[in-house]
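Missing here: one protein chain of the complex. Every other protein chain is in place.
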Amino acid sequence: MNTKYADALKMILECLKECNTCFDACLKEDDVKMMAECIRLDRECADVCAFAAQAVTRNSPFTNKVLELCAEVCDRCAQACEKHEHDHCKRCAASCRQCAETCRQAVA
Amino acid sequence: MNTKYADALKMILECLKECNTCFDACLKEDDVKMMAECIRLDRECADVCAFAAQAVTRNSPFTNKVLELCAEVCDRCAQACEKHEHDHCKRCAASCRQCAETCRQAVA
Amino acid sequence: MNTKYADALKMILECLKECNTCFDACLKEDDVKMMAECIRLDRECADVCAFAAQAVTRNSPFTNKVLELCAEVCDRCAQACEKHEHDHCKRCAASCRQCAETCRQAVA
Partner (left out) sequence: MNTKYADALKMILECLKECNTCFDACLKEDDVKMMAECIRLDRECADVCAFAAQAVTRNSPFTNKVLELCAEVCDRCAQACEKHEHDHCKRCAASCRQCAETCRQAVA
């Protein structure tokens, strides 16, 4: 893979983990109703991160486009998680923000 | 792809659609808490169906193993959906049961 | 899922099948070297089709963006396959072209 994507890959894998951890934890919360948007976006974000990790490592000709999509999904997931006080939401939001920024730096 | 998997592929794609439709609908229900197990298993099942569709069509050497795993996840998702009266849950459960059976026939 | 994506979903699943069939067949050709670009793009295209099928069916907020990406990858895969006379390449190229067009119509 192109080494200019190394930081992005690292953050993408971290973000994948935090999004899925948040997805799992949200489903166990008492007020699942309140977490519905979070659950939906955690899955969206984990899935695009997994897709991006594959694209980056196989040297896909579409890597930049995938990273741009990934950054956009990360931002939306962060917005949803930032509305909650749960530790898993805060961690997820921070990871999403950092991932979005690192993806955009890699593409720039 | 091997034509002996044609029926399984058809059911897998149908099941993928029903599981994701149920996932989306569950997140919009009033009592999301009650649907938490359904939401979790809908994602599990949609994801293994997408993975199985790829394995079957690319003639993977691991197709039989993947179809066995798919059948097992389908059964578990059906069990969760059968506990609810929502139309999307009933449709999803029926599709999962049929997919599990068709996958096992293809492997046998 | 939104019924306006029904045609796109149908073509995406057909394209997924043709791309993976072509991937498998290319790897069995005598002159694999000549097929290298085809093999690479068949995987790219099958993977984005699988990703798009998931997005469409789970009613993803990012469906339009994913379909635009899918159409772009389809076009590139069609270009690679159209250089060859193999039946699997011709079938794949035709399916990619139709999928790209149907995705763009759904988004328009």
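Observations on the structure shown:
Just so it is clear, A, B and C label the chains in written order, and each chain counts residues from 1 on its own.
Quick note on the criterion: a contact is a pair of C-beta atoms (placed from the backbone, for glycine too) under 8 Å apart; a residue touches a chain by one contact, two chains touch by 3 or more.
What you see is a predicted model, and the numbers here were worked out from it, not measured in a lab.
Of the chains on view, those touched by the hidden chain across the whole complex are A, B, C. Residue B:F51 is the one among B:Y5, B:F23 or B:F51 that touches the chain not shown. For the options C:K17, C:R43 or C:R58, the residue in contact with the chain missing from this view is C:R43. Where subunit C meets the chain that is not shown, the touching residues are 24, 27-28, 30-33, 35-36, 39-40, 43. In the full complex, subunit B touches the omitted chain through residues 40-41, 43-44, 47-48, 51, 54, 58, 60-62, 65-66, 69, 72-73, 76.
Although one chain is not displayed, subunit A still touches it through residues 1, 9, 13, 16-17, 20-21, 23-24, 46-47, 50, 53-54, 57-59.
Just so we're on the same page, only the chains that are shown with their structure count from here on.
Between subunit A and subunit C, the centres computed from C-alpha atoms are 25 Å apart. In subunit B, the positions touching at least two other chains are 24.
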